[in-house]
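For this depiction, one protein chain was excluded, whereas all remaining protein chains were kept in their positions.
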């Protein structure tokens, strides 16, 4: 009974047209050109290498695509058990006429040829999207991407910020930032302005998210402009050889500023938490990163508290972090579980993690899945894997264990597969003209001490093993608006077209006092409440702030 | 077959009359008065808030109960997937005549009215207990609770000690302690005496446990009276502004003393491990706490070793700690897995954690479940959820996977649902007169240096980042009795009524030497063995020490 039930639920979920909320698609070459683009995906190269294939065989310069596929096919037998291999077979069966259960030395050439033929056809890209039932695909764009030459309604820009946070010590990255923003980045103030320029550019081009991947020990915190200036000066003179404290200080400064920009520009901030880069330095391209599962979302406590209006779709790399993600999403309105990432994107982990989320996180704030793909052909098998597991969990844990109707189970599936992508990323709204008051982009007080910090203090900072120096200087920061709660209003008699507006209410003083800045700072802040103009600008922003209500929310 | 089997096992488990070994029931208002008491449970307010409901809508001062329910009902659709919501529906269906699958804007008023009517009826409280098949309910009492005005055979007092360990820096807490004990708490000695008074009071009133919840970084250790005196002096003069080392030192001193009192007064010490308080400061009441899953029971190594006679029913907040709990319970006689707590109290985590425990921990020392409820109506759906999962695990992993008979599976369920609650908390024994020799309550050597520690040493303590200063002073502590093993005798020819007595055997010297106090201390201890009087007092205590044998333990 259960298997039949699973099948029926899957078939209904499989009819949905989806938006893929996180991929690495290149919109100028979204689909594959040969089977080597499929088999060259790092999942196959790294697994083949792990199973015994020398890296040199894979990454030989100038390697012909057909030769590359031939070499990799020789190692596929060792991967037949993996979930990743099952995606490959499903692609070949669905798109390229493979009839067998495996891609083998005997049949690979026919598949290669058929694939090449299909991929060369006009409309292959559209065909893949259509057969995959994909309406749109989120991208991962370098911060200096011009975002030109592709349809930004189908391929949704997303501002990826890893380089800004982790590699600003590299002159090349600072140069790219200066070119992209048209500003010289000489101090914390201009750095902030430059970041605002990126957001404005991306927003105008239709971006719907800002994103970053973070190592396990990352613990975001505010850094004062003065501390940032000192760090930036060190980076400009010493580059990547600058003291780790300076590189960390600027990283935290940029990260915190990005969160402020997400708030101002009203973009969700996708956090992908837990990756250590280059752990296996001799590995194949993109097959070198691993993780340390000892990470806690408690590290993000201050961030979540300070940015109640920013939505944080969060991916965790280790399944053992999934309960924390589940619990934090159950408590924090702005924490949104987001898909099943990378090393947790295999059936056993998905099944367990998904079941835990479905039982404890309100269903209007969890995003089921994204493909993370580099080539369009992968959406179909990856989403199919997810939908089969989702159907299994819905059948076993909701229909059977809890007595739900099939209809209700399918509706829950639709909610996390499609509806929440729409609401979290505000699908259907034109956001390109929704830009903040410039005065709020640059709130640095002109009279604040912006450094450089005296040499002795800077030295102490260099010697300290911590980037917390800036904390003693928080008083120099300009007063922020009091944080507001993140509201998902359910307005009276609302319809999809004429929803009311519900202003966010300031958090009460009692709550701001706990876990927030020290007492003296609060007084300082209280003394400089937003001006009337700022208040208006903010409220004007709120005019469009809304979160589509849950479909069957009762009118009141 | 499996579903039918699960159903049959559930139905047998569902017939059991239970004792709920941990709740937050107020015995003066145990049942709800309106549906707002049900919907006001933090699980609903925090989930509704997480799903988009502003805190102000929930916590508006003077809010009418009916209005509160009406507001919350509007957000329930977003929670329909959660396990917590299923408890609500089961309550409304079982007790208040709800026929629908959901509580909705269309039907809530009828349910509200029906509930109000039922709750106002004479005997509603007894009715709920009867229909929930609950014989007794453990409470969570503030340490200064007079424990008057309720039936302590139905509502079992439990001494909750969080304030004493974590908030003794607050003058109000010290005042409460002084009022409750009738003693001035000026130094470590009087603090210890005051704690003993609380235990005596609670024990006389029928208390069967001492309990505390602990943050992930808590690592209990002994603190010398001299160090405690120094810390207490700082707390008395500076209050919560006292250095963290002093606050920690007094916390560890109090905690260790509580464990000593549990030993002397023969009370289990319920440890609820892993909660960080106030992580989301702007959250709703009781909806602000979260956790860091990076915690290990290794932090409790010294505690478990030093108190072999104290039973520690242990709850862990994170499911990833469950394997440690399982393994520590498999090795340590005094470690007892206790229910499924809070963020781990959802079906997927329960199922996995329960299965792991059932396979590896002797069944006479695991307590299946407690409701943690604030209002009586919640016992029924929470225990029902647990029993369904228990039936599933017994059916799938014992009857099917291991070929057990249904009878045997049900018996295992009964053991962890009911029998072990009886044995661990010594149900059926009158403990109110079982009080220790006063000389043993206060073992501080009069000639020991009890501080205050000289200013320079105190300063060093303040500056140190660790409360371990006291460790160098352990020599000043009065000799303790050698620890004894925790025995669960299986006496020859025992029957339930005429069990023999088996004195605990002192641990052999070789074991005391490992992991125990340093060599010099041992000599010191050896030099001051218990006097004959102490020995008698101790043996008199042992007269009633027993652990009901496993029902089918063979006579020998």
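Chains: A and B, in written order; residue numbering restarts at 1 for each.
Methods note: a contact is a pair of C-beta atoms (placed from the backbone, for glycine too) under 8 Å apart; a residue touches a chain by one contact, two chains touch by 3 or more.
Predicted model, so just to flag it, every value in this text is computed and none were measured.
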Which residue of B:352, B:369, B:383 or B:425 touches the chain not shown here: B:352
Option from A:132, A:344, A:371 or A:423 whose C-beta touches the chain left out: A:344
Hidden partner interface residues of subunit A, rising order: 3, 46-47, 49-56, 70, 73-75, 77-84, 86, 104-106, 276, 278-283, 287-288, 290-294, 318-320, 343-344, 346-349, 352, 388, 392
Chain not shown, touching residues in subunit B: 294, 296-298, 301, 304-305, 308, 320-321, 323-324, 326-333, 352, 355-356, 358-365, 397-398, 400-402, 408, 412, 483, 485-490, 505, 507-508, 511-516, 547, 550, 552-556
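Basically, only the chains that are shown with their structure count from here on.
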Intercentroid distance (Cα basis), subunit B paired with subunit A, Å: 40
